[in-house]
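Take a look at this one; I'll ask things after.
Every protein chain except one is present and positioned as in the full complex.
By letter and in written order, the chains are A, B, C and D; residue numbering begins at 1 in each of them.
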Amino acid sequence: MLEVRDLVCRYGKVEALKGISLSVKQGQFVALIGANGAGKSTTLRAISGVLSSAAGQLSFEGQDITRCSAREIIGRGIAHCPEGRRVFPDMTVDENLDMGAYLRPDRAGIEQDRERVFGMFPRLAERRQQVAGTLSGGEQQMLAISRSIMSRPKLMMFDEPSLGLAPNIVEQVFDIIDNIRKSGTTVLMVEQNAYSALEMCDYAYLIEAGVIVLSGTGEELIDNKHIRDAYLGGSGH
Amino acid sequence: MTEFLQHIVNMLILGSTYALLGIGLTLIFGIMRVVNFAHGELYAFGAYFVYFVSILLGLNFFLSILVAIVAGCLLGALIEVVLLRPMRGADIDTTMLIMIGAMIVMQNGEQYIWGGVAKSVNTPFPQAPLVIGSVSVSWLSVFVFFASLALIAASYLLINRTKLGKAMRATFQDRDTASLMGVNIQMIYMATFALGSSLAAAAGALLGPVYVISPQMGNIASLKAFAIVILGGLGSIGGATIGGFMLAFAEEIGAGYISSGYRDAMGFLIIIAVLLFKPTGLFARAERIG
Amino acid sequence: MSVASVAKAQPALSIEHVAVHFGGLIAISDMTFTVNEGEVVSLIGPNGAGKTTAFNIVTGFLRPTKGTVHYRGAPLTDLKPHEVASRGLVRTFQRTSVFQSVNVFENVMIGLHRRGRSRLWDTLLALPREKASERELRTRASEILAMVGIEHRARDLAGSLAYGDQRLLGVAMALAADPSMLLLDEPVSGMNATETARFMELLARLRGLGMTILLVEHDMPMVMGVSDRIVVLNYGRIIAEGPPAAIQGNPEVIRAYLGEGVKKRARGS
Amino acid sequence: MTDKKKFLTVFAAAAMLSASFATQGFAQTIKIGVNEPLTGPFAASGTYVVNGAKIAADEINAKGGVLGKKIELVIEDNKSNPTEAAAVAEKLITNDKVPVIMGAWGSSLTLAVMPKLLEYKVPMIVETSSSGKITTSGNPFIFRISPPSSVEAHAFKDILPKLHIKKADFLVINNDWGRGAAEDFGKVLKANGVQVGYVETMDQAAQDMSAQLSKMKSSDADTIMVTTAVEQLTLVLKQAAALGIKKQIVTTGGSQNPDQLIDQAGAAANGTYHLTTFAPWFPDNTPDPKATNYFLGEWKKRGFNFAGATESFRGYDGIRTIVAGIEKAGKAEPAAIAAAMWDVNFTGLNGKIKFEKQGPAGKESGQSIPNVYLIKIENGKIELPKL
Partner (left out) sequence: MKRYLPWIALIAAASIPLWLHDPYILNAFITTGIFIIAAMSLNLLLGYTGQLNLGQVAFFGIGAYTSALVSLGFDVELIGGIRVVHEPWPVWTGLLIGIVVSAFCGYIVGKLSFRVRGAYFVIVTISFAEVVRLVALNWVELTQGPLALTSIPPVTLGLPGLGYYDFFSKQSYFYLVLGVLAISYIIISRLVNSRTGRAMVALKENESLAVSVGIDVTSYLVLAAVVSAGIAGAAGGLYAHYLKIIDPDVFLFLYTVTMVIMVVTGGKGTLAGPVVGGLIFGFIPVFSRSFVGPELQWIIYGVFMIVIVFVLPEGIVPAIEKWFASKDKSRMPESTQAQVQDAS
């Protein structure tokens, strides 16, 4: 479904991605794990078109999307739920959801999805008219996820959904993502909480300093010592 | 007491038009970070356009106001595309300088086309004022007051209720995430500048007939608009509305009870005081970190 | 470097019961730790744990909601950032820690600000004191550049430097400000292996000079390699403290970093 | 690149348009400098004055010019800015070598030019400004044909009893003209037993005067004396009407342009009195009906609106005064013209133009005392009230 080949990205002088290749198949849950600053978020930003890549190819459903704008990419069905939630703080919950459905013309469908989302997150339904900036961290994360759902994506990308959330909320968030995937949406998730991610995913890539160093199914990677070293620095480095 | 009531009525009418001027500027600054020195020229443009359409072409007065607003919108879009889009990402004083250049060109263009002699627009309103008790006000001013309120309400609804308005607010709050939602940021910039310009043109179209229309009218409008925006806090429509009424109040009271020579100083003194004690304006939330 | 060789184990920086709230958000709930004279301490923890907030508290960029910070016995809590710097605590920043459009040499000259002796009149009238002071500063600047090993790039714009060199320049500037204690915020992020190795060498040299160092860093091998002691933060509180070896094996730390299996996986690893 | 092209086109267009502005010079002419605001806040009035000056120049040239030569106006824009006014004077005198200047409209503009006149010893006819300082500061190259407020106020003394004023408030433009008028008229009023109430000012650019007017609405004065230019006066009258003020309004200054008032203020102008120095509505009552009719005819022929005539006559008279001076001098040289100005004596559109000495002895400036009329606007028409 999504094919990334030899992706190179730069921030000014710094080469953040040094040629990343990965693929996500229809219906799959793929995790991208690695320590801070390894280039996980950059990969997602490049895919969603917020960041332009210096080299490499991106294709989605067989079509080349390397030079597409963010607007075109979301239009093709890739939603990006950004790191740090990034809800619109001065807009209400409802309005944030409206923004998620920004490119959709079908009013009826939007309302249907809104109800679906409120079904999934009753807490948000209660706070429909509250401005997002006043929600708690967990509620904001749920709003951010809901907002992505509102675009009816074929592929949803999550960037560090557990970041800054209390452990019990993290668990809830992972459950939600698991449900989204079970409902048929393909998922690509970036996560530093490696064990949780590996446990949930079908396939995972370990990224280190802008390079994919390891890949395999979640089961395969979960016991790999290299993972721990990548995070905590081990003797083998 | 009579005098005070009259001052209050004057303040409401003046304030409504000030608010209209301020809203346009605050939108442009808030979303685009452009210090728009040409704002007053769009105000003058609106006034001249009403003169042109209603007097020279002989169209209906109310219709010509609508035409002027649309023309202001188009001119704003044009300015954005030609002058601001190529300089996207330039620092704030560079774009400001461009707008100063546009101001000089537009103001002298007006004089070139229309000459320096002030123009006036006759309106279908009766000349005799509306008198309620001891308070007296012209019918035209009453119309301007309600038209301004309607436009303020309309822009409020546009920003808060429509898809475009939501996209504008989203862009203002978090540009990157807005583009992740599929918002076309370039288009939002153009729409913002066009909307701000059409509000300025609307203010000019409404006030031109109240006052007289001259090439210089934009200068004072720009200055007042800046004052209003600062009072209300940059980027806040509600703030600009209240700021407009506050400035009008300060001027009325200043001229009525303190000294007419310092009338215009009142607004600026309030601004200095506001900024020193509450640097983000009276009604803006503190800008978020990151 | 004007670092007095003070007997170890004497606390230089002590942070006591510091809490930071941003509105309703609790960035740091209750943090207490000390850094001794001449020690290299690393502050680690997952993203959002509150490390940079802690740095900002110490260096005066933020005021703590509760608690106190002392350096060499004097309270820092109410000082402005430049005043903290003149007490000898100098920090670097995560991302841009150099003046991009100024050349490398001038960057260090800016860093040397505190050591200049000339007054306004000296400058305006070009008095001998101005010249002497400037000459002295230039000599210093060259020495510092040589010390961090980027003297060959002195004439280049800081913004044109490779990332690793920019980080070195950031440290050079901090050193120029005459610190007795350095606070380095992710100094090797974005560096490649060779650059990191070079940086570790530099740290070792500074340490040899008796400099006290507090480090925030994600590069674990580097942290493990240079630290005397490691303090681990998670959710705004300290979850572990100790020498590198102990930290590496600490189950609490591993959980903080790698998370734990929600369903299938047993506790620990 | 496309931008560059676009701007080049604009430049080309600008150059072409400029042709219409260029003054055509020929060798055997006498140059007269004209230093007026053609852009900026005073552009409207400055342009009127220049148009009047052109009529005079064409009339004189049609009759064969002066001293056997045609006259040529060198018109420069002082941008309503004192620095520019001084620079323009410098340019006219040193570059264009004009022996005499007309200018510079407002008082601050004129005051800025005056040191240059002293420096180069070139005379200037002052056609508009009213500040007392202009003729009293000891500049012997100044000859003014417009009346300062004191002259006007003095003339007003005779009209005063007929207006039955008991107490008057003043609303004046906050510049030398307005403040001068408030002071001079205030003195005359007080000397004649009329009380003076509020003296309120309005900023030159102000468009909303309702605050000041609301204050006057509740005062016990029966008359409001207003001094300002026509644009602002229109606003004052409209806003006074809107506030329901039914007091007697008398305007001073002579440049209110009553026709524009009637046109733009409408019914709000009814019943107002205006002190003016030129009465084109009653050409037969003017001092020189023939000249008035010629001037008005030319003005109309050139397609200018009648309303402007009350301003442009000053330019017309200014140039005629200069030419009279040149004729008396017998040569187009600054010193000779300056000396000959004292001998000028002819009838202008608003009365006798003959200079009286004002200012410190030995370096007096010239001041001509024009007629002052009181007119009234009634039912959208201008009347000479029978008082």
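Just a few scattered comments:
Here, contacts are C-beta pairs under 8 Å (C-beta built on N, C-alpha and C of every residue); 3 or more make two chains touch, one makes a residue touch a chain.
All values derive from a computational prediction rather than experimental measurement.
Under the touch definition stated at the start, the shown chains contacted by the missing one in the entire complex are B, C, D. Among D:P82, D:P140 or D:G348, only D:P82 touches the chain that is left out of the view. Considering the whole complex, the residue from C:H17, C:R63, C:K80 or C:R205 that touches the absent chain is C:K80.
Of the candidate positions C:T65, C:S118 or C:N192, contact with the hidden chain is made by C:S118. Mapped onto subunit C, the interface with the missing chain covers residues 59, 61, 80-82, 85-86, 90-93, 96-103, 105-106, 109-111, 113-114, 116, 118, 120, 123-124, 126, 130, 133-135, 137-139, 141-142, 151, 154-157, 173-174, 176-177. Mapped onto subunit D, the interface with the missing chain covers residues 3-4, 7, 10-11, 14-15, 17-18, 20-22, 38-39, 43, 76-77, 79, 81-84, 86-87, 90-91, 93-95, 107-108, 111-112, 114-115, 131, 133, 137, 174-176, 178-180, 201. Residues of subunit B that touch the chain left out of view are 29, 33, 35, 83, 86-87, 90, 92-94, 96-98, 100-105, 107-109, 111-112, 219, 223, 226-227, 230, 234, 259, 261-262, 264-265, 268-269, 271-272, 275-276, 279-281.
In this text, only the chains that are shown with their structure count from here on.
Think of each touching pair as a link: the shortest run of links from subunit B to subunit D has 1 of them. Shared contact partners of subunit A and subunit D, listed by label: B. Closest to the middle of the protein, by Cα centroid, lies chain B. Subunit A and subunit C have CA centres that are 32 Å apart. Judged by the touch criterion defined above, the protein chains link up one after another in an open path, with no loop closing it.
Under the touch rule stated earlier, the contacting chain pairs are A-B, A-C, B-D. Note for the complex: subunit A touches subunit B at residues 48, 50, 70-71, 74-75, 80, 82, 86, 88-91, 95, 98-100, 102-103, 147, 151. Listing the residues of subunit B that touch subunit D in their complex gives 2-3, 6-7, 10, 14, 86, 108, 111, 115-118, 120, 122, 127-129, 131, 136-138, 140-141, 207, 210-212, 214-217, 219-220, 251-252, 254-256, 260-261, 263-264. Residues of subunit B touching subunit A in their complex: 163, 166-167, 169-170, 173-174, 176-184, 285, 288.
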